[in-house]
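Reviewing the structure listed below.
Just one protein chain is left out here, and the rest sit where they should.
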Amino acid sequence: MVAFKFLLALSLSLLVSAAIAQTREPRLTQGQQCRFQRISGAQPSLRIQSEGGTTELWDERQEQFQCAGIVAMRSTIRPNGLSLPNYHPSPRLVYIERGQGLISIMVPGCAETYQVHRSQRTMERTEASEQQDRGSVRDLHQKVHRLRQGDIVAIPSGAAHWCYNDGSEDLVAVSINDVNHLSNQLDQKFRAFYLAGGVPRSGEQEQQARQTFHNIFRAFDAELLSEAFNVPQETIRRMQSEEEERGLIVMARERMTFVRPDEEEGEQEHRGRQLDNGLEETFCTMKFRTNVESRREADIFSRQAGRVHVVDRNKLPILKYMDLSAEKGNLYSNALVSPDWSMTGHTIVYVTRGDAQVQVVDHNGQALMNDRVNQGEMFVVPQYYTSTARAGNNGFEWVAFKTTGSPMRSPLAGYTSVIRAMPLQVITNSYQISPNQAQALKMNRGSQSFLLSPGGRRS
Amino acid sequence: MVAFKFLLALSLSLLVSAAIAQTREPRLTQGQQCRFQRISGAQPSLRIQSEGGTTELWDERQEQFQCAGIVAMRSTIRPNGLSLPNYHPSPRLVYIERGQGLISIMVPGCAETYQVHRSQRTMERTEASEQQDRGSVRDLHQKVHRLRQGDIVAIPSGAAHWCYNDGSEDLVAVSINDVNHLSNQLDQKFRAFYLAGGVPRSGEQEQQARQTFHNIFRAFDAELLSEAFNVPQETIRRMQSEEEERGLIVMARERMTFVRPDEEEGEQEHRGRQLDNGLEETFCTMKFRTNVESRREADIFSRQAGRVHVVDRNKLPILKYMDLSAEKGNLYSNALVSPDWSMTGHTIVYVTRGDAQVQVVDHNGQALMNDRVNQGEMFVVPQYYTSTARAGNNGFEWVAFKTTGSPMRSPLAGYTSVIRAMPLQVITNSYQISPNQAQALKMNRGSQSFLLSPGGRRS
Partner (left out) sequence: MVAFKFLLALSLSLLVSAAIAQTREPRLTQGQQCRFQRISGAQPSLRIQSEGGTTELWDERQEQFQCAGIVAMRSTIRPNGLSLPNYHPSPRLVYIERGQGLISIMVPGCAETYQVHRSQRTMERTEASEQQDRGSVRDLHQKVHRLRQGDIVAIPSGAAHWCYNDGSEDLVAVSINDVNHLSNQLDQKFRAFYLAGGVPRSGEQEQQARQTFHNIFRAFDAELLSEAFNVPQETIRRMQSEEEERGLIVMARERMTFVRPDEEEGEQEHRGRQLDNGLEETFCTMKFRTNVESRREADIFSRQAGRVHVVDRNKLPILKYMDLSAEKGNLYSNALVSPDWSMTGHTIVYVTRGDAQVQVVDHNGQALMNDRVNQGEMFVVPQYYTSTARAGNNGFEWVAFKTTGSPMRSPLAGYTSVIRAMPLQVITNSYQISPNQAQALKMNRGSQSFLLSPGGRRS
């Protein structure tokens, strides 16, 4: 039986990786227009209050989000809150802004490798567990992952997942859904399929959201489901009920505990394996998360300007199939980001701390944005559009989601810039400046790259 | 000369496989909307009568087919009927519902490896072959494949093909055309390019179809073609004529015979080779068909519930390039299919025998379908939408076409289900049920998976 299960897991996960690999690549830009006049930092416009927390959505009809083809949301889960199991037709990339918790992303056919022998202590806390105790229930389930502040989590299209806040402060998660992703063969409307709960009926905003978040069991025939699960219809009716006060995030009746291997340390070690082994069927053991807060592992670091931590398909191989990536940046007081353009995808920036003056220009020589952005705001820098930013006096921290698994920027200033790649004569003739001026343009940022120290001081 | 031909075949087929590989992946969902309120079993709405059989088309403007981005058709070829050579801008997947025949899918540059020394007996039956007889004509042509009931046949975009019924009963073929497939760089209108014949002029329905099915030679300048083929203009004019009574399928004047290797058995043996050998240029020898009727080779089998036979990119490697797949299912009287959703593509179901009660629900908690479907009907289960089915008293048989080369379902009930992958505590808290109820929900289908025995009896 166990052998059968593992074989099944293997063959199914072969399918999974193949399936996801197959839709890994393109982005549909259909219908989508990027001809706007103005970009600005935006706050969420819709808020759904649930028993165990809140779900906030940015307005998906805003031109900047339409152009990027994404829908952004922020979930706040209260301590002991459980975000109910659900799946969505597009890949989701999540940044854990605050708090800690547990997540399980369920892949059909992967083995239930986690085994729980419920201890006496847990039993005491559980009210309704007497009967079960007698049977000495041994629960098996799929892997549960620890979430901490600074984590980037990748949730593939169609994979059901739940999340539980086992910490003592709110768990805040900001995420984008790539509705244009090719794994979505439905239209570009944002959808979420909940396996439990449903949007509360009260409130006007909630009315809007009812279109999007619903319990899929609700419309099934109870008798048919009862037969399918081989359980009494009473159980089915509980699964179908959308209890109005509970919503999408509920409070757990007791504190939930899941046996997990010694936390985290082990996971970090597997980071090295980045190349395909020809047996991508290790999907069941694939990592869904990585952390971007570690100061040691910054990808770009400048003593004078700040640091950037990139999460791409090399760091988190599942992004190869999801064609998304993220970066966490930290800019010191008054430091700059080099003017640059993204060669490979849109950039959706969420401000996590501080503020910055951001400029975005288009190919018509018009400034689409020249604003100060503040904590909690989100904005889009479209692919190929050039942008730059200068941190305010208190510095600037951000997380950026990118609609590409292989983010690549082409900077205008600094060591790796286009200007530096040009011969002096091309620069002097292009701008009608002297060789010395051209030389200064090429060299004055010395070996600085991307992150530039404030005031133009040489490094 | 032969060497040149083989070299040409090799280099051209290298191109083919590369070309097809390159467009293997994505699906355009543009324009396409999946926001309908209702799905139901549909019969073909357009029927084209030809000399040698009929061509029936489902209404491509129906919302369910628009959402799936496919056009469905059913061809019936009478004994001794020849479906005229044609090609289409989108990949086609065919299921042979009844009868037998021969098909040739012609790939430019592949060698004409089949050699016919026309026997005296054949000669006698041929009226106009006297002259030829003298020259002892040795005909060479590309490979001809045997078709039998239960075959799944994959026809790549742009590859011309013909089909001949050499059996004694009608050959019935049901197929879908994936008009959203990326290998189609034209728009999403369904087209077929016929190398001979044309839609008969009589009848209103045929008028509609004239837009779609036409003889490409017709509009060319006869003189230019005569020069290109180096044949008399009289021959060209015969090629251009759309004889009104004959249509798209004609009756052969004599019984056609083609030398073929000892039928079938040999072909089955090559099934093992599923991995790329780095030399995918074996396109010329690639298999275009496989059979799904064999009881021995079912992929899912339950003594109490039925069986399912899957044809995916592993079974029929050309599907890797076509990003389509199929399944043939057989459900026993009153058995169920687990409620599940497709993670990787739309499912187009055609009922081949019996009937079933089918339910499809969307993310809004609405039932899009709760109907009994019968033999000959077709319906779409959109990607991510949850569906279930219970066979009628006479059982239920179907063939399902899928718009993905790597079909993958996520079941809600049974051994590999999402419910089973969740910890008990998550279930109890999600549905506010007792641990015992949750345990029953997880375990009561035992090791059943996908196909569920009737009445919820444990296996």
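As written, the chains take the letters A and B, and residue 1 is the first residue of each chain.
The rule is simple: a residue touches a chain if its C-beta (ideal position, glycine included) is under 8 Å from a C-beta of that chain, and two chains touch if they have at least 3 such contacts.
Computed from a prediction, not measured in an experiment: that's the story for all the values here.
The hidden chain makes contact, of the residues B:46, B:225 or B:440, with B:225. Contact with the undisplayed chain is limited, among B:110, B:173, B:286 or B:424, to B:110. Touching the missing chain, out of B:42, B:94, B:147 or B:250, is residue B:250. The chain not shown here is touched by just one of A:189, A:253 or A:420, and that residue is A:420.
Although one chain is not displayed, its contacts with chain B can still be listed: residues 1, 4-5, 8, 12, 14-16, 18-19, 22-26, 28, 30-31, 82, 84-85, 87, 89, 104, 106-110, 112, 114, 116, 126, 128-129, 131-132, 137, 139, 141-142, 144, 157-160, 162, 164, 182-189, 191-198, 210-216, 218-221, 224-231, 235, 238-239, 242-243, 250, 252-254, 256, 258. As for the chain not pictured, it touches chain A at residues 24-35, 67-69, 182, 312-314, 323, 336, 338-339, 341-346, 357, 359, 361-367, 370, 382-384, 386, 388, 390, 403-413, 415-426, 428-437, 439-441, 444-445, 447, 449, 452, 454-458.
The criterion applied here is as follows: only the chains that are shown with their structure count from here on.
The rotation that brings the Cα trace of chain A onto that of chain B spans 120°, given to the nearest 5.
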